[in-house]
Structure formats: structure tokens, C-alpha cells
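Data block below; observations after.
Every protein chain except one is present and positioned as in the full complex.
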């Protein structure tokens, strides 16, 4: 019953097969191979708009390059207090941007609201003496597993654009969001004002395949430079491209995400009143108290504590290949707490 | 007859097999898996000394993190004018280090000599108004395919250490150097004063596997932080670790390197008087003039021009899997120029 | 009745006289003049300990160089949410440090408490994925005009040092603090654990004279480099040194500060119940509501609104040369609000 994280999961067989298939002969380096060169077209089709795609080695790199490309060194990037870029990337956004500042906003289930965003922008626009609000970064799904609706994102986008800010989306679990909403990828990205998307595949079945999807052609050159300069332009780029092509092929990404979402919802039903938030994707948060947490661990469940140390809250993440047996056993364990 | 670069080559079958084998089940993320945890011990055995290993996604990342860990932002890093860190990394060393300066030194076959290094240090130590010489970076093999002997490196190391400088080695083709010299890896690294090594596997048969090998324990924490912060700590680290373990297993790395070295030397014999430098590893440089270069291309050879535009010089790189047929055909083409 | 800020005040006659007196003949540049060379000794006497002094052009420069010298790029610097380094320096700390993060702590009157500091450190020490708490920065006087007692600072210093953090003090109004407490400068700096002090003279009677006072000799070389590299090592350094020597001569700094402190306290007595905080230095904060604020302005008073926009709160700063007439008129205006 390992629910530590979806990044403990292996890669899907389709991904491994894709790696093998591109290994037959020599291919041009640094993204000039035939697979890398198909990425722009492939993503443009998925997103119903011309997009430029830049593969990188990690979600941290994708996020940091995006943030740096949207905010000058004296900029402020508004994000949720629990955002991955704030809490889990060891200051990558500050490093890549040359010292931009993250301005933290509170909100239920790690979501931003238009009102909170407006307030955050207003509070930090104080002329030459303060940093300059330049971008907002939202996570879809959020760090609490919540999913913004297209309308919610469009509302945030309007506030941002109205104040002259750009919009970045941390989509480390973007597939889970699309699968959960049943929407078009475009509905929660550029149609809602998103300029740059960190598109994650690693957690949902790839080995190491993350991409920046750029909807604003004016940013492309800068992104390319930042990627090269940070060591994220790989010489044998075909192996990342192959993963991403296989990930999109036949909607593999949505099938894998839909499966882990569904299993998480089953766990959520078992957890019932102990849920911290409604389950909307493949992560669930429960707060049954310290004793119950200990009981779950004693039953063999593995997961991380969450939030304040003594609060008895935990995060469970369902992986794309989580076994039926795991889910049944965990459901039972959760139900026993009620 | 594709001799463009060894990074156009596919991965060796042992590397692909290793990837597949670690994909069976869940494993802890961020380097806590069993394969990643074996890296320190494995490399320590190869290098006959306790070493700490940090995998990264590219040689550029390895080099830049090393340089930044050896030089403060106001430091100067001395390197050859043709060094990869100067010419081919889009300013990565400057980015990671917060603006350290590369001081360029000339030398035959892209090698530094102790005298040139001494002169470079002296010329750049001018008190508070100038940057402060802090490290030297050498490439082994060099960007011209030359190989430093253990004695040559030890002499450079003595100059560096005598002046209070640290030593970095860009070992993008480290295996080719060891195979060429028939020495111990230790002889051309820490025994010669090298503090940090960029250990490359990608060009010599891996998919994407580069590592920083740290011989100075005081630098380890800083390297770990810089790696995380730049997005090079991968969540599914086992896939990189597996490549490196397979690469070292049964001396695969030295076998692959020895083969490409030997084939390059065969080409060198055919090129004879047209060689720019003696062939010492898997790269050769020929300077038969523009007409001869055109003739080679007409015969189906692929390679990059090198040096000044109109000089009629070219670089040929032999890959680990270069075919016997390629070598025979190219040998013939080269011999025909004489 | 201009109470906008003490940096609107002219320079004291002693400061102007000092400038003139060092202008008689040629003098070595870049701090090698006789006046600059006396600074270390002079400050060491004032602080009862060997100290190294680095003049800079602004308090922002002093603060940013200090923070960068105490925290690595991946470090976290804990400070109050209203700290000048957070709110008023356009990201200077992030710029100079290469992207360190400011972690914000709440506290009455812009003061940190040991408990809040401990909690802030604990909340932000999460291993490799988060930035690393490295330093704490306190303002003395605070941005709300409060003054830490020696015991309060010592308690903060113990928490910081116990957790391995260094301590920086933003002393833009350091003279006002010393005059208010009647203590030795040492009591609220190195004796309480302060490693680096931004010592401000500009607000309290100088033209442009700020200094970093370094109590930790191991930091001196780094500070010198950062100062040079940021353009704060002045060629004609004698003119800054002369200001600082005159400022310390015959306790001019404490006399000027004592005067403005005393006048602020008189205003505080008039404001009575409208004070946001007790008056402890030359700044006072009143919260009589929007109508009363408008009334003060109508009476000819000039000052800045403070805090939330509609709260009807204001900051009054008394300058070293504030006239008796100003104080009388303002006292009357404040008293009329009661």
C-alpha cells in the first residue's frame, strides 16, 4: 500500500517501448532528430493552437524557466503559499529569474481566487521601491489535489491580464486535471489566459519527460536560451521526445490519469468525513488525527504526513499503475477509521 | 559515413537493458532508490577513493555546477579558449556561478600547459579591482581530441594548487581518455589534483547519464543544493543510476571507448599528413583544405567544419557503434586525399 | 510641518564642514586615503571590539551585501513581514544573494520574537527540496519605530545561533536606537550575536554615508568583493569617510538622535490614545481614523499614510533638525484630535 507519490511509480510499457524504438540508429543531436521535430506539431494539435514545445529534465526546470521568462529580476510572481515553486524547488524560481520574488497568497485547497489575486497584486504595487507584480503561477492540479474549472481559470486570467500580468501554469499533473474535467486541454490553458505551461509526464507514466508548452511566440527564443544555458537541452533529445509522443499517442496520458483519478475517488469514498478536501484528481488528503494515522501505518500503508506536524493529516497519491489490491486494502483501512 | 558527433549514436544494448530492469516496481524518488544509493560506492571503487556522485541531465549541467562550486561570483575560472564551457554552453558557467568570469588561455590541441596557466593566473590577480583566480578547468579528452598524461595533469594541478586554485575536469569523453592512456581513473583525477569531475556517459553509449564526481567532501552539500535548485535532481533517479551502473559494469565504458578510439586511430593513419593533431582518442581533426573537404562530402561523409570558416579543416568523431563499413569507406576516402 | 521622512532633512553643519576639510589636496583613491583608513579603528573603539568597516552609498546596498554574505543562493533569510529588505528595496537582497529567499515572520510593532523566529526556522527546514534557513535579519529601530532591548536581541541571537543561523541588523536608524536605550552600541550588536550591521548615518544628519560594520573577520573579504562588484567602492572614498568620522566625533550621532527621539516622544504624548504603538524612537505611528488624518493634512501636516489603505493610520518621522515650531504646531494638531 505505497501511496507516497506518483513519482515512485515505474514507467508505462508504452513509454519503454518508445525508448527502445528510437534507439535503432544514429539521429541528429540537440533536438534536430525527427521525433523532437514532431513535438511542436503534435502538441499544437492537442492544444488546438500553434504551440512551441521545449523538453526539460524535470518539472522544477520547466517551472523555473517559465517563471524567469515571465518575470524580470525585479518582478513579483504571485502564487499560492503551498505552491511547488515556493515550497519544493529549493529556490529554483529565484535562481533562474535572477532574484524575482514569490508573493504568497492563501486559499482553500491550494487554489487562488480572483479576489485574493487582486488583493495580492494591489498590495505589492508600490512603485520603484517594491518589486513589480509581473506574473501569476497556478498549479493544475493544485498541491492539494484540487482542480480549477475552465471558468475559474478564465476568471484568474482576466484579473492577471487586466493588471498586466502573465500567467504560468504548473501542470506537473496536468493530465489528471484534463481527465478529471473532461475538458479540452485548450480550455484550461491558453483559452483561459495561460501563456506558458509546465506539462508533466513523469508522474503519470514516463521516465523523465517534462515540457514547456509556449503559447506566446515572443517568449520562445528566451525559453530556448534559458533551457540551453541551464543544461536542459539534451544532446540525445530523441529519447525524451519519444516518451512524450508515446504519452500523447492514443490518449495514453488521459487513460492513465483517468485510472488513477478514479481509484483516488474510490479511496475518497472510503475516507468520507476524514477528507480534508473533496477528491478531484489522483491525490487525496485525509485528516483523521494522529492516532488514526498511526493505525493506517500499522496496517501497512505508506504515505507522507502533511500540513502542520501534529495535525494528523496525510496525503495519499495514487499512481497510474496502482494495483487493484492496493486500492481494496487501502479502502478497507480507511473505512475502518470511520 | 556519419562522423558528426558521438552524441548522434544510439544507446548501447546494455544501457537499454538496465533501464528496463529497474522498471519493474515502485521505488523511492529523488535518489533514495537502491540503484542511486549504490552510486557512491560504485564510483568510489572505480576511483579508488571515497567519492560522492551527483547525477545530472547533461554535461553542461555537470560543468556549470562544478564551476559554480569552485569559484565565487567574483572568481575567475581559467580554461582553454576552445573549452566547451566557453564555446558551447551558452554561458552556463556564468549563470550557475552568479557571474564568474572565464579567463581564456591558448595552447596547442586545446591543452593547457603549466607555463600558460601560471601566466594566466599572474595576469589576472590584480587585487580588489579584478576578479579573483579561483579555479582551473581542463577537458579530458580536450576539445581537439588530445589526452593529457597523468604527469601533465599533475603538473597543472601543482600550479593550480600552488596558487590556491581548485581544479575541475570536464570529462565528457572521460572514458576515451582512460582507455587511451590505459591508466587508472584515479591517476588523471584526484591524484593529479582534480577536485570535481564531470563524468560523461551519454556520448559513449548512454541515453542521458552524466555525473559530478566529487573528491572533496566539503563541496558535496553545495553541489547537492545547486543540483536541486537547477532542476537536475530527478524524481525517478533510478533510470539514470541504472545507466551509470550498467556503464561501469564489466568495464563496458572502457570497452566502448577503446573501440571508438581504435577506429579513430585507423582513420588517422589514412589521413596521415592531413591530420591537424595526432589522434589520441575518438576524435580526429583533419586540415586537407576546402577542396578536399568538399570531395569527402561528395563521397558521402558527414562531419562538421572546424576552426576558421575558410580553412578547410574538419572534425570527425567516431561513435561507440560506428560500423566497420563506415570506417573502411572513410579510410579509403581519406587515403584518396593523399 | 513636514514629517514625511528623516531622509528629507538636510545634512548637519558638522558633516558639511567635514566634507570641505578633506577637500584641500590630493588623496589616494579607493579607500587608501588617511580618513578611510581611520574608519576601522574608530568604529572598533565605538563598538569595543575589532571591527571592519565598509562604506557604501545607501542602506539598501548595506543590507543587500550583508544578507548576501550571510546566506547562500539557496538560503532563507528570516525577517519581519514589514522589514525594509522585504518591502522597500525592490528585491535587492535577492539580487545580491543570487536568489536567496526572504521568509516573512509576523510580530507586533515590526519586531521578531524568539518564539516566532523558532517557528519560522522549523517551518522552513525541509531538507533538499526547500531553501535552507541561513540568517535572520532584524531592524533596529524597527520599521514601526520600536526598539529591541539588549535582552530581546540576545534572546533572538540565541535562537538564531542555536539553529546555525547568522544575524544581520538593519541599523538605518541605529543611532536612534542607541540613544533611546542609553546602552553601549556593543550591547545591541555583537554581544547579542549580531554578525553584520548596516550602520546608517544618512537619515540622522549625513549626506550619503552608510557603512557595513563587520564583527566576523571571516566575512570581510567577501564583503569587500561584493562592494566592489556592485559599484559601491567609491574612488573618492574620503568624502564618505569624512562624514562618518564627523558623525561619530563628540557623539554627534547620539546627540542628533536623542533630539529627534525626544521630539517624537513629545508628539506621542499629544497623540495619546491614537498611537498605534508606544513611541520609542524618532518615528511615531498614529491611527486616529481617516477623518482625523484628513484634518491633520488640512492643518498643514505632511506625512505618509501607513498600513492598509483605508485604515486611517499614518507615520510621522521627526528629523534631526526638526524645528521647535514644527513640533509645537504638530503637538497642538495631534492634541486637537483627542
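Observations on the model:
Letters A, B and C mark the chains as written, and numbering starts fresh at 1 in each.
Rule of thumb we're sticking to: a residue touches a chain if its C-beta (ideal position, glycine included) is under 8 Å from a C-beta of that chain, and two chains touch if they have at least 3 such contacts.
Just so we're clear, the structure is a prediction, and the values are computed from it rather than from any experiment.
Although it is left out of the displayed model, the omitted chain contacts the following shown chains in the full complex: A, B, C.
Summary of contacts with the chain left out: across C:26, C:298 or C:325, the touching residue is C:26.
When the missing chain is restored to the complex, the residue among C:7, C:40 or C:311 that touches it is C:7.
Contact between subunit B and the unshown chain involves residues 73-74, 87-91, 94-95, 97-102, 126, 128-131. By the touch criterion stated above, the residues of subunit A touching the omitted chain are 30, 72-74, 98, 128-129, 132, 222, 224-226, 228-229, 233. The set of subunit C residues touching the chain not shown comprises 2, 4-5, 7-11, 16, 19-20, 23-30, 56-62, 64, 89-92, 95, 202-203, 207-208, 225, 228-236, 239-240, 319.
By our rule, only the chains that are shown with their structure count from here on.
Put simply, the chain closest to the centre of the protein, by Cα centroids, is A.
Centroids of subunit B and subunit C (each the mean of its C-alpha atoms) stand 50 Å apart.
A separation of 34 Å divides the Cα centre of subunit A from that of subunit B. Looking at subunit C, residues 73-74, 98, 128-129 sit in touch with two or more other chains.
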